[in-house]
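Take this structure, written in structure tokens, and hold onto it; I'll ask about it next.
Omission of a single protein chain aside, the complex is shown with its protein chains in their original locations.
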Amino acid sequence: MIKLENINKTFRVAKRQGGFARAVKALFSREYEIIHALNNVSFTINDGEMVGYIGPNGAGKSTTIKIMCGILTPDNGICEIDGRTPWLERVAHVQHIGVVFGQRSQLWWDVPVVDSFELIKDIYKVDSSLYQTNLDELTELLDLSELLKTPTRSLSLGQRMRCEIAASLLHSPKILFLDEPTIGLDAVSKIAVRQFIKKINAERKTTVILTTHDMQDIEALTERILLIGKGKILLDGNLAELKKHSSERKTLIVEYTGKAPTISEGMTVSEAKDGRLIIVLDPTQLSVSEAISQLAAQSDLIDVSVTGVSSEEMVAALYEEYSI
Amino acid sequence: MKKYLAVFRIRFINALQYRAAAAAGVATQFAWGFLEIFAFSAFYRANPNAFPMEFSHTVSYIWLQQAFLALFMMWFWESDVTEAIEGGAIAYELIRPMDLYKRWFAQSCANRSARALLRCAPILLIAFIVPKPYRMGLPPSLPQFTMFVISSALSLGVVVATSMLAYVSIFYTLSSTGIRSVFTTIVGFLAGEYIPIPFFPPSIRAIAELLPFAAMQNMPLRIYSGNIAGRDALWGLAFQVFWLSLLIVLGRLAMNRALKRVVVQGG
Partner (left out) sequence: MRLYMKFFSMHMKSQMQYKLSFFLTMIGQFLVSFAILLSLYFMMSRFNVVMGFTYEQVLLCFASVLMGYSLAEMLGRGFDLFPRMLGNGEFDRALVRPRSVITQVLASKMDFTRLGRILQAAFVFIYAVPKSGVIWTRDKILTLFLMVICGSLVFFGLFIVYAAFSFFTVEGLEFMNILTDGGREFGRYPYAIYGEGILKFLTYFVPLALFQYYPLLYLLDIEKSKLYMFTPLLSLIFLLPAYAFFQYGVRKYKSTGS
């Protein structure tokens, strides 16, 4: 179980100033700016959960991840992961976590993937039988059999990401941190990687915490979402709640024959032509199905299409709402 | 000409950005110069008669070498250039309406002089105030100093023209790893980077003084103190001009051939 309570973290950043005179002055006395990277961050994640951690760049995502991994020490607050404080018991703690940094490889560039795996086995002191079981299982799960003998430099980005994920699971960690696992991948590889992450969570019961900018990752993968902005947790809930939270309007495009329907409360007509209406619907007043049945009761409908705001637009709207 | 000056200016401003690095560099070079001088002074004490230059001339040689390190040392390598050749980005360079040889030449000169100008002042300042045997002397006369300045400029030209030949060879090998250390070591040694040429054994010295490498730091650093003076110094300048022109002609020829190859091979 992961428990964070009132974690605070501030950084002192030297102010960069333009101009030669100022730069010279800065050599002797620097001015600093205090940045609150994390502000009373608290949340709990249970074993086996899959959580999407989202927020714009600089919101504090990677600071939180680094604290949970034991790379950074917070100013104050409690962080307990399976009963350990990461930065106090670094070695014991990291034995039980796996970390994938999307843009950095842990595989050796010039040697076959399996050699990197063997080295990781020794680094984590995984005993041989467990290693073999894990390797077999992961090879099957992630479809690696073709890739193991290939040097990393000859793998495609998608293939490499699968190997990276496998590499961070060889020591059977209870928690897996994925930092932007689908960044830079093509559409097909993205889908594949998502499926693998899902399978791992389901079959190995590994707790997965994933940061991403790709809302499709979130939609495909996670039940639970943590939204962080300016160092604060803004929202802790599921995708549906997130959607409810955002003032989301739907657009109905209706084609009909005969008499135009009358519009009830909750709907506004934004465009009306012969036999065609474009209606904006506020789902908090009227649900989509109710609106359609009302319309159908009055006119002969030929075609109805409903478009919503995409998750991305939704999150963008949310960022705006919280002005982050 | 204007655009080459622009290249020069940008490089100069660029080098000025790294002040902390410059400060650290100055400290290192100052200490380095001191240790070199201490070593020579130990040899001087061992046998003053075997010393082939006046001790004070050697001291000036070392201080100037450290102060103008970036100007004369072979091992400053224009990695922009070599990477462009190795990585194939050369194709983009060819699109620009500039003579590539001139551009690279200007760029190298700019980088080297920017670095040197930034770092020389504090080193020279200290070199002029340290106690006597280690203090850097003044040039014997104004004409001698003028010749030193001219010789320094020519020396920079010879150094850059020589490295251009090395860059061109990368067109053929497509890897700079080996070339760099082999080239910079041999040329550097013969130019007097490790010990001034007068300290070579007489027979080797006689040959080394005829090679183009003697037209590098060897000339200005010895003209400054008057180790090479008067008529000899004028001959020295002529010697530098001769090698500079020859190296530039050779360099351009070699580069044109290499570029044709690139075009034929399609980059």
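Each chain gets a letter, A and B, in the order it is written, and its residues are counted from 1.
Quick note on the criterion: a residue touches a chain if its C-beta (ideal position, glycine included) is under 8 Å from a C-beta of that chain, and two chains touch if they have at least 3 such contacts.
Everything numeric in this text was worked out from a predicted model, so none of it was measured.
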item: Neighbouring shown chains of the undisplayed chain, as defined at the top; value: A, B
item: Option touching the unshown chain, where A:Leu4, A:Met50 or A:Cys69 are the choices; value: A:Cys69
item: Which of A:Ser42, A:Gln106 or A:Thr251 contacts the chain that the document leaves out; value: A:Gln106
item: Where the missing chain touches chain A, by residue; value: 11-12, 63, 66, 69-73, 87, 90-92, 94-95, 97, 99, 101, 104, 106, 108-111, 115, 118-119, 122-125, 151
item: For chain B, residues in touch with the removed chain; value: 18-21, 23-25, 27-28, 31-32, 35, 38-39, 42-43, 46-47, 50, 52, 175, 177-178, 180-182, 185-186, 188-189, 194-195, 199-201, 204
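In this text, only the chains that are shown with their structure count from here on.
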item: Gap in Å, rounded to a whole number, between the CA centres of chain B and chain A; value: 54
